[in-house]
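One protein chain is absent from this view; the other protein chains keep their places.
Labels run A and B following the written order; every chain starts at residue 1.
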Amino acid sequence: MFRATIDTNILQSSIKAMSALIDETIMVIDANGATSRAVDAANAAMATMSIPSTQFSTLDATETQLGLDLVKLSSILGMASKSSYTTLSIDEDTHKLNVLFDGFSYTLSLLDPTNMRKPPSVPELDLPAEITIEGTVFKQMVKAASMAGDNMRMGVHGNSFFMESTGTEDNVRMDLSESELIGLKSADVSSLFSLGYLTDASKAISSASEVVIKLGRDLPVIIEFEPSADCPVVYVLAPRITDD
Amino acid sequence: MFRATIDTNILQSSIKAMSALIDETIMVIDANGATSRAVDAANAAMATMSIPSTQFSTLDATETQLGLDLVKLSSILGMASKSSYTTLSIDEDTHKLNVLFDGFSYTLSLLDPTNMRKPPSVPELDLPAEITIEGTVFKQMVKAASMAGDNMRMGVHGNSFFMESTGTEDNVRMDLSESELIGLKSADVSSLFSLGYLTDASKAISSASEVVIKLGRDLPVIIEFEPSADCPVVYVLAPRITDD
Partner (left out) sequence: MFRATIDTNILQSSIKAMSALIDETIMVIDANGATSRAVDAANAAMATMSIPSTQFSTLDATETQLGLDLVKLSSILGMASKSSYTTLSIDEDTHKLNVLFDGFSYTLSLLDPTNMRKPPSVPELDLPAEITIEGTVFKQMVKAASMAGDNMRMGVHGNSFFMESTGTEDNVRMDLSESELIGLKSADVSSLFSLGYLTDASKAISSASEVVIKLGRDLPVIIEFEPSADCPVVYVLAPRITDD
């Protein structure tokens, strides 16, 4: 059983951040708030989100698992007017999700969590380099890299963060020295990532004032940001080993 | 014979309101102004428009019937600059329509009214419920309904206007109490309509400050609004009997 009311912008920004990489997820709602973790179909990207109870206007919940179609929920929340509030609840009889805002009452069928893939836990990774930049810079980097190749190498060299993308004909590289970054924990490592995933990720990241990128040597990257205050989202993207 | 000059915005808003539902129509121009009435190819939607002589800057006309391709005329008027005036006349030799604005002179071939379908008169209907809302609310309702199903039920229950759309999985409903409406003549009736037609209709309706919706029990709906002042447009949409 649960009933929760929340600023629609907060809910929508977390849902959109998940849906940038993931189509379906199990959301767990309890007295502490809402959390979700899922991997994409290709097993190459993981996303987690968390909205603590403090970000809800009202939250009355015993633990409930919701099997969500993120694309559908995001497009429905996109109908809401600015500065509206959304109330979520479960219809106990039909086991459908009620979504209320602006006088509209949506009743959405849910996916059955028992039929859905169990999300693995976030892997323990030794990622010695840590870079903090603005979300808009991350998006610009990814867009620039896409002009040259299909993959983007991110790494740290001395006191600089760099990205590089090598195509069959063209090449693009960017170096940002420590003074151009919000923060840097230095370590000479780099890894290669698919620009397809990075482009999807950058859509949600671009509006974040800060994004933390944790890198190792040919290891997955962990990307942390808050689409709205105190609502952390974490992406984990698998590395590519060779650039083809 | 006729020659008429009119604020392009007035002419264009009436033409666009017709073209939301109708491709071709016969426009009748005489000393009283311009009127048109047509049904769509599937015989499920009717639109009428009227621009009284008072809305013309100059109007010098004996009764003339123009067979209009509404899509073509609307896209040509869309070329005009804001606050321009358009002069319409018939070339007596070629029987083509001259359209003048912004120094451009268009000569458009007309459809032959004798080959066009004669529009039926607006049906006499017993529609006891009458709801007045803002055009933007109508558009929002139709858009919300499209998230769930293919049809939308509109009706009055007690002192509330409601819409409901039921899909195979999801459902959406909105209730607006009398205090949330501009006006309400109450009667417990409802009818079901195709969201395809309602979506087309809502494009022209959304900019109207007021739209009047007249409803009966499983009867056509009459929707009245003014795309520009004193230029009434009326839509009549056939009901659907079952929701499939």
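We take it that a residue touches a chain if its C-beta (ideal position, glycine included) is under 8 Å from a C-beta of that chain, and two chains touch if they have at least 3 such contacts.
None of these values were measured; they are calculated from a predicted model.
J.: Which listed residue (B:Thr62, B:Ser83, B:Ser105 or B:Ser121) would be found touching the missing chain in the intact complex?
T.: Only one listed residue reaches the unshown chain, and that is B:Ser105.
J.: Of A:Asp60, A:Asp170, A:Glu210 or A:Asp230, which one is in contact with the hidden chain?
T.: A:Asp170
J.: With the missing chain put back, one of A:Met1, A:Ala41, A:Met147 or A:Ile182 would touch it. Which one?
T.: Among A:Met1, A:Ala41, A:Met147 or A:Ile182, only A:Met147 touches the chain that is not shown.
J.: Using the document's contact rule, name the residues of chain B that touch the chain not shown here.
T.: 72, 75-76, 79, 102-109
J.: Which chain A residues touch the hidden chain?
T.: Touch set of chain A with respect to the missing chain: 140, 143-144, 147-148, 169-176, 180.
We adopt the following convention: only the chains that are shown with their structure count from here on.
J.: Quick one: superpose chain A on chain B by CA and send over the rotation angle as a multiple of 5°.
T.: A turn of 120 degrees brings the C-alpha atoms of chain A onto chain B.
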